[in-house]
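Of the protein chains in this complex, one is absent; all others appear in place.
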Amino acid sequence: MKVCVLLRLVPDLVEELEISENEVVPFQYIPNERDEHAIEEAIVLKEKLKDVTLDVVGIADPDSADEIDEGLGFAAAKGADKLYKVILNRQTFSRVEIAKALADFLNDRGYSLILTGVQAIDSFAGSLGGALARFLNLPYIGGAVELNLNEKLYVKKELEGGISAEYRLPLPAVVGVLSAERPLSFVPFTKLRQAMKRAEIEEVELEVPKISGVELVRYETPPEPDVLMLEGDVEEVADRIVEVLRDISVI
Amino acid sequence: MKVLVVGETVNGEVQNITYELVSCAKKLGDYVTLIMSDADVSSIDGRVIKVNAGEPNPVYYKIVERVIELEKPDLIVFGNTSIGVDLSSQLSTNFPIATRVYNVKSSKNLKEVEVRSMAYGGKVVVVLKLRLPAIVVINAGSYDAGEGMGKASVEELELKYFDIDDVEFLRYIKPEVEDVDISKADVVVSVGRGIGDEANIELAEKLANLLDGVVAGSRPIVDQGWLPKTRQVGKSGKTVTGKLYIALGISGATEHTEGIKAKNVIAVNTDKSAPIFRISRFGAIADVTELLPVLIDKIREIREK
Partner (left out) sequence: MEIEEMLENLFKRMEEVPDYEKFFQCIQCGVCGGSCPYSTGTVFTPRRMVLAIRAGIVNEVIESFSHWLCSSCFTCSLRCPSRVPITDAVIPALRELSLLQGNPPEELASALISIARYGNPFKKSPRKRDDWTKEVEFEVPLMAKKKSAEVMFLTGCYGAYHSRCRKITKSLAKIMHMIGTDFAILGNEERCIGDLARLNGEFGLFEELAEKNIRTFSKYSFSKIVTHDAHAYNALIREYTKFGFGKEVLHHTQFLHKNLERLKEMFNSLDYTVTYHDSCYVGRRNGIYEEPREVIRSIPKLKFVEMKRNRENALCCGGGSGIWLDSVIKERVKYRPAESRVKEAFSVGADILVTACPLDVPMFEDALKVTDLEGKLEIMDISELVLNAIEG
């Protein structure tokens, strides 16, 4: 069975973003956490089923093309069999347009299962998974936290408020992963380096089509919050929190 | 403007988000709500189209598609929920879409609509213009559910010649039996990734004990296995409703803050622009690992007296 996972980069929020009207510039890019979970879940599936070959498709822009390599290296070190690097030629932030480009690339590659992280922090115009499924004319389900295969695919999907539900899908299908069923496994540097040396990354450039209808007006910094700040050094802050706790009669 | 609200039900119960969406639609013009199960819909305000399909299912996008053909709305609104994202994203190949929206600007213009979306973990507001008809996916908590409640006028709709069995709903899985129910606790001390080490969770526990509260956490803390799933606050966890919520090293992503309905929120974060402050009554810029030991000592002293 051929499984494919899509891996995107997202801005790293450890440092302030530079926000202007028409641009958001991050300090660096890191792999999308939900996609990392999708890779982990694919590895879990591979361990459960044995006869799985796993392709990981890294998606990057020309300016982040090098940064995806490490993410792909991690995937290879964990057990991915084949790596692709898709460089998008785009003017867009629209996930639907990206989905269209990817669908053309993924079509006819014989994947039984395509996994992607259910969301990315920088998506505000659509979500990749569902749109991709429609362009490929495959069933879709998101919010997955556990996958099992027994002829058909069994998916545990998280709904709201701690309730989950189980669904059954025929393959091929597209699944949006929320969390892998186990914590992300660790990859030491030696293994990463070896994997990156060994790994052949097939590079592909994709033209992203323009599907009009969504237009960026501007980016804005959110307004100052309406909150009472308890100022001071640690001692003072602690004192003021104690005061607050008294005021609302928690102590 | 005519708005189609795609409502949600779980286990035969209309979900709160549905009322919030109706409340949003009401501000924009005419509206009708679609419900795709046999739930009791009587308290949804306005026209309700009921297609008795069953439990929530991503493949019901096909139903929504048919209803769009019948009703020809200018705007289709979904909740930013597990099922709402499934449905809306599958329809986004045919309609312009904006996600994580917290505000839709009303206007008489039937060509386009302006929406505001909260992206980048709540650090950037994105203002978008969508050509109509379009889809918007709205964050829970953006509109007042109360305004969406009222009296329903229900129309049953039967859809024929429909093949929707490629994704089958099998069963609900209830949350595991819990040691404590954080949703009912009066005081919740909640930790996020800013707590740093697993070892520091002990500090949060100490604080919680002193305040007769319980410890909860954000999703990454649960994903890492530092706290059990029953302690997760947020969209896919619990909603806390008590007197006090102390958020320690939590950034305040909407998926997390959706679960905070406590009367008072105190947030501690090293980042002064962390979105968590936006929903807090009190805030402090501090390193939680430094603050906690000091705070614990002070409270302990008071307690001992």
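Here are a few things to note about the model shown:
Which chain is which? They are A and B, in the order written, and residues in each are numbered from 1.
Everything that follows uses one rule, which is that a residue touches a chain if its C-beta (ideal position, glycine included) is under 8 Å from a C-beta of that chain, and two chains touch if they have at least 3 such contacts.
All of these numbers come straight from a predicted model, not from anything done at the bench.
Shown chains touched by the hidden chain across the complete assembly: A, B.
Among the residues A:T190, A:S212 or A:S249, only A:T190 touches the chain that is left out of the figure. For the chain missing from the display, the contacting residue among B:D144, B:D197 or B:D212 is B:D197, taking the whole complex into account.
Seen from chain B, the chain kept out of the figure touches residues 193, 196-199, 202, 224-226, 287, 290, 293, 297. Seen across the whole complex, the unshown chain contacts chain A at 14-15, 27, 30, 78, 183, 185-193, 234.
By definition in this document, only the chains that are shown with their structure count from here on.
The touching residues of chain A, counted against chain B in their complex, run 11, 13, 16-17, 19, 24, 33, 37, 95-96, 99-100, 118-119, 121-131, 133-135, 139-143, 154, 156-170, 176, 178-179, 183, 212-222, 225-231, 234-235, 237-242, 244-245, 248, 250-251. Note for the complex: chain B touches chain A at residues 10-11, 15, 17, 55-59, 61, 81-83, 85-93, 95-100, 114, 117-131, 134, 166-175, 187, 210-211, 219-220, 223-225, 229-230, 232, 235-239, 243-244, 251, 253, 263-264, 266-268, 273, 275, 277-287, 290-291, 294-295, 298-299, 302-303.
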